[in-house]
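Take this structure first; my questions come after.
Of the protein chains in this complex, all but one are displayed in their positions.
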Amino acid sequence: MNAANMYLGALVAMCVGAVLAVILRKNDSLVNYVAHGMALGGSIMAVLCAIFVFTQGGISLPLFEWGQVGVVTARLDFLAAFFLLIVGVIGSLASVYAIGYCREFYRHRLWLMATCFNGFLLAMILVFTVSHVAAFLVAWEVMTIFSFGLVIHKWEKVAVRRAAYIYMVMTHVGTAFIVAAFLILATSAGSLAFEDLRHANLAGPTASIVFLLALIGFGTKAGMIPVHVWLPLAHPAAPSHVSALMSGVMIKSAVYGLSRFLLEFLGTGPAWWGGLIMVLAIISCVLGVLYALMENDIKKLLAYSSVENVGIIFLGIGAGLVFMAKGMPLPAGLAWAAAWFHTLNHAVFKSLLFLGAGAIVQKNHTNDMEKLGGLIKKMPRTALAFIIGSLAISAFPPINGFVSEWLTFQTLFQLSHGIAGIGGKVTGAVFIALLGLTGALAAACFVKAFGITFLAKPRSEQAENAGEVSPLMIVPMLMLSALCVAIGLWPQVVLNMLNATLSQYWGTATAVIFDYQQLGLVLNTGMTDSVMGISTVTGMVLAGLIAAVLLAKLGAKPREQVVETWTCGITPTARMEYTATGFSKPVRTAFSAILRPQRHKVISTNANSYYGRSLEYRLNINYVLHDKLYYPVNNGILRAAKFLRRLQSGHLQLYIGYVLAVTVVALIWSSR
Amino acid sequence: MSSVLYGVLLVPLITAGAVLMPASSRGVKVVNIIGSAVSSLLLGFIIYLINTSGYLRLGALYADHLSSLFLTVIAVLSFTASLFSASYMEKELITEKQDLKALKRYYFLFNIFCLTMISVLIVENLGLMWVAVEATTLASALLVAFYFNRAAIEAAWKYVMVCTVGICLALLGTILLYYAQLSAGLGGDALSWLVLKENGALLDERMIKLAFVFIIIGYGTKVGLAPMHTWLPDAHSQAPSPVSGLLSGALLSCAIYVIMRNIAIVKASAGFEFVQQLLMALGLFSILIAIPFLLVQHDVKRLLAYSSVEHMGIITFALGIGTPLSVYGALLHIFNHAIAKSALFYMAGVLTREYRTKQILRIKGLVKAKPALGAILLVLVLIITGSPPFGVFFSKFIITWAAFAAGFKLAGGVFLILVAAVFAGMLYYCCQMLFGQPAGSVQQVSIGKPAMAAMVLSVAIVAVTGLYVPDFFNNALRLAAAIVIGG
Amino acid sequence: MNLLIILLMLTAFFLTRVTNLRTAVGIFLVQSAMIALASIVIGIETGEIHYYIAGLLTVVIKTAIIPYMLFAIVKRLSKERETNSVLSPNVSSLAAAGATVLAYGFIDQALPGVISRDALAAAVSLVLIGLQIIIIRRQAVLQIVGLNTMENGLYLLSLSVTNGLPLIIELGIVFDMLVAVAVLGILTYRIKISYSSTDTTLLRKLKG
Partner (left out) sequence: MINTLISAFILLAIAPLIEGIIKTAKARLQNRRGPSILQPYYDLAKFFSKDSVVSPTVSVMFRLAPYIYFATAFAAAGVVTFGGPVSRLADMLILVYLLGLGRFFLALASLDAGSAFGGMGGSREMFVAILVEPALLLALVSVAFKADSMVLSGMAATASTLPFSMPYILSAIAFFIVLVAETGRIPVDNPDTHLELTMIHEGMILEYSGRSLGLIHLASMVKQTLTLMLFVAFFVPWQLPGLTAIGLDWVWVLVKLVLAAVLLAIIETSTNKMRLFKLPGFLAVSCLLSLLALVAQ
């Protein structure tokens, strides 16, 4: 029982799971239990492995020798272990969920999905652990391919195919950037092993180029604006337990990659690196959550919200870079800790929400919130899980989202010391305000998501007849909810892990950042005074609840009358309820400069004019980046391609002319 | 032992004669498969001999590690093509209303074609190599025109004209090389590769530059480098699919081989830097030119043909980098590309026959009509576009690495972007063919066992080289790269 | 020798002007005969036996077999003649003259002070004119003739620069040319059947 055994065990379990799924493909229920069971086992071993690493220290084990590129090792240091923990926790719970959820896919290529699922988890574990450029890239791309297989699983739908295609292409282009970044480093270091890359010692401009390449490459995978386009398409297209993994874990592989690059390989760079990341991050935050708020498709809403949360994570990373450039390890450590903490938190609550969305979609057969409603009575446990997830993602105390968002706020607050003069204060204040705006928008977004989906009367027949999902799906959701609350109340556990990870890069210098006093968490950055008494505040809220109950019981015991909701005298129906579109209307109007909503009114007159007219009202918002960047570029490329196709005109004479021409050019060139 | 080199030329010749004998199509098939199996085994034996003894030499015939890699390609491809032809041509003859005579003609030319390709690889003299290369064009031209329909004739005509013009330029270059040899006082063994290689440094720089402009453009025409590639999509799309596979996988590789032999001569000469630059420019340009045709394409076989242009560009680019690592990558890439691309052409053959169209937009729903075939198609497309964990990724990665390591950072970056763009095009059309609803008439796609075996074999080989390069193969590649570039 | 070269150039110039296929093949025959003669002349000058063999080979293949095959094809192509070339005969003759000037310039630049300057220039201009014929002419047979002109130029080049390639290579090259003409002949015949014309600009179906 040590980290190495657990690690190899996890890999083997998932390999076996993938293979068994193929072998047993004739028997769906067997595939379901065996393959997902293996995935569960593997994930648990991954968690244990991470725990062993944190308790016994990091290890490094050679995996195999690979032809021209050298020995591939797996290095399990604290950073790897932290991400391994994420993939293990989310992977194991998603596996359990999958057993219940995948019954829907019996007789529908379940074996293929189960194979890809195991392969996907395996690839993610490898991404977080292998310590060799070529192996990392293989794992990275294999991760993409397996997730492509999962995204495209319902390939009968055109939208799904399109989503999968865009996902694959964008990630592939992103990978090209990552490859370039790695190879510049590797060339300079003269080795493909991660251990040697830190000795690359790049000159300033080269380092900046590598940084930009890595940022674009990993940013694409993370779903950072402006290269986020695949994300809101791919996540809703995938089956929900996969969406949970993709959103919760896979996009975090980019955070992992950036951490390795920025902390290990590149060394300290100029401050504008951090500034650039922060600007892109805050744009991701605000735009991401705005688009999420506009969305009526529950899974798409969650996907856009992932864009927002990636922004929050990157905000931490960017601030970390700024502080590193200024030679301030304490706030830098705080910033990185905030980013990683949010990574973990987002993994937990976003997978929780996606699992919840999966339960909803399974029972209602629609993603459209306008067709849902009243589910809190039909699926109370799912509702409980979903509300906790919603609170967490809106960063309300005392749930986990708050802790990391608070850390991020603190990081931004330190900026006044990171940047000299009044600029630091103004920058800090603006970022804090925008992050606050993001938080408020997120809260509005999840009021909408939960309120429209779970409350009031069902808006469709399916929602009317929905029931609770199987316990196998409920239990993981509730466990994730419990995790949300636990991390929120006892962030010390996670912070200790993060402290260990930070010590990998700053030694003992950052050991004093987090201090737990009676009051709560105290930050020691040596610059500002910050306290978070989360337990005290929780206590106060509980006291408030008791006070409220006492107050309410103060008077005589009143009766309660049940009377229909008052709707100006008409019997209320579901069609009178406030809609999801209506709920987001004020924001749409206020931010119309960004969202640019368009309304289409379709009035169709019936043949018989006495029946009156039917009025259809459609509303869509325009994505600025699509309109101004992606469509023009895409069309331009295609138009250029169509034009260039004339080169192959079919004229033999022309072809021979080409040969002649290139000969002449080469001759001239040769005589130069 | 060296006399086995004669054997390897004789076997295809005998098979070519033998396929004319039987009276039934089944007999022809069996004879051909036996013949190509024997030929492949013999090639395997030669490869084994080379691996143990370094090289074989017999008169004008010569084979070393460099040849051995390409001979491996020929051995695998001629065998898979025979296997695939066995089930493919039979059905094809029915749909195209051809008779036994046509089948015999097909197999006759097929074997002659293999013969010419093998002879390219085992002659020692650069002049004879030119002769053999021209012979491949002529042997395959009639295969391209096999159906003798308008499109096939057009393709064959263009193929012969463009390639012959190109190859004439190569002859010009070869003559200039000979002149350089004479000027350097290396008379005697005219155009002997071994002599030239030994004394490459003595050759005159200006002459080398001049000669290599013609040699690279001339043989580059045969390789399918842009802008001399124009014949390639026509010929590859009109030939019967097994032949397309051979053309794309084996013939292009043979042409690259000839360029490699020529480069090996001048690696020590002062003109080499120019040669490198020319190769890199042509390589990148080929990838670039292939992209529009890969992004907007209607014909499945032309799509694959343009992908060949792209891959030849990659290989040429790698040759241009000119470090042992990059040549290693190039060689590995040739191997992987040959096998994967031939399998893709076989696949395209099955698709075009079953759907009775080459139009990509009319080929739909393969995963529904024949899931196993759909899976192979997807895997093959992933392979050819360089997705891990398959061989092509590995070789592309090595090439990119070599580019960066040699200091060509910008070229390496451009290369990466171009390759990613190719990926977008290929995957798009792959998805088009895989998914959707198959057209009414095509609900079931049938495929013969030998054809399936040919494709599965190819996939298996490329999958293995991606994850694990066996030691002997690794060594052989290193030695072959050393022959080309030294080090 | 110089006379031969001048005659060779003349044949090439004529080739740029003819529209009748039969005449073109005839001119090609004459041109090949000149080449063979050149080979034998060099043989006489150097006294080496392999020039005689090479000359003989040229006579057999290039003045007998290939023209015979081409005449056989042309016989089947009644009413085929070159019309509407890309360039008019006058312009193409001018272009051929330009090619000759270019060839001289090229030789002077690439190989300054070479002994057989005129022969070399003639060889290069033959290659260029052959190429030009392929590019300008639409008739399949004329393109074949153009190709052969190129080859003749190369042969002359090897003769003048390096005193000829080794015999076995020469043999291979000539054999290749023979097969090439055979293959192209078959294709020409098929083009005639399929398109009822051997105008190669009709071959424009494959594009993109």
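Every chain is named by a letter (A, B and C) in the order it is written, and numbering of its residues begins at 1.
Definition applied: a residue touches a chain if its C-beta (ideal position, glycine included) is under 8 Å from a C-beta of that chain, and two chains touch if they have at least 3 such contacts.
Quick caveat: nothing in here was measured; it's all calculated off a predicted structure.
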item	value
Chains on display which the left-out chain touches in the complete complex	A
Residue, one of A:Leu391, A:Ile487 or A:Leu595, that touches the chain absent here	A:Leu391
Which residue of A:Ile23, A:Val158, A:Ala482 or A:Leu545 touches the chain not shown here	A:Leu545
Residue of A:Gly57, A:Pro586 or A:Gly636 in touch with the missing chain, whole complex considered	A:Pro586
Touching the absent chain when the full complex is considered, from A:Ala574, A:Ile594, A:Leu629 or A:Val665	A:Ala574
Interface residues of chain A (partner: the chain not displayed)	374, 376-377, 391, 394-397, 402, 406, 409-410, 413, 416, 422, 425-426, 428-430, 432-434, 436-437, 439-441, 443-444, 446-447, 450-452, 454-457, 519-520, 527-534, 536-537, 539-545, 547-549, 551-552, 554-556, 558-567, 572, 574, 576-579, 582-587, 589-590
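Here is the rule we go by: only the chains that are shown with their structure count from here on.
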item	value
Chain-contact steps, minimal, separating chain C from chain B	1
More contacts between chains, A-C or A-B	A-B
Centrality ranking, top chain (CA atoms only)	B
Chain B and chain C, separation of their C-alpha mean positions in angstrom	31
Cα-centroid distance, chain A relative to chain B, in whole angstrom	44
Junction residues of chain A - those touching two or more other chains	645, 648, 652, 656, 667, 671
Sites on chain B at which at least two other chains make contact	157-158, 161, 165, 210, 233, 293, 296
Residue ranges of chain C in contact with chain A within the complex	86, 106, 109-110, 131, 134-136, 200-201, 203-208
Parts of chain A lying in touch with chain C, wherever the complex brings them together	645, 648-653, 656-657, 660, 667, 671
For the chain C and chain B complex, residues of the former touching the latter	110, 127, 131, 134, 140, 143, 147, 150-151, 154, 157-158, 161-162, 165-166, 168-169, 172-173, 175-176, 179-180, 183-184, 186-187, 190-191, 194-195, 200, 203-206, 208
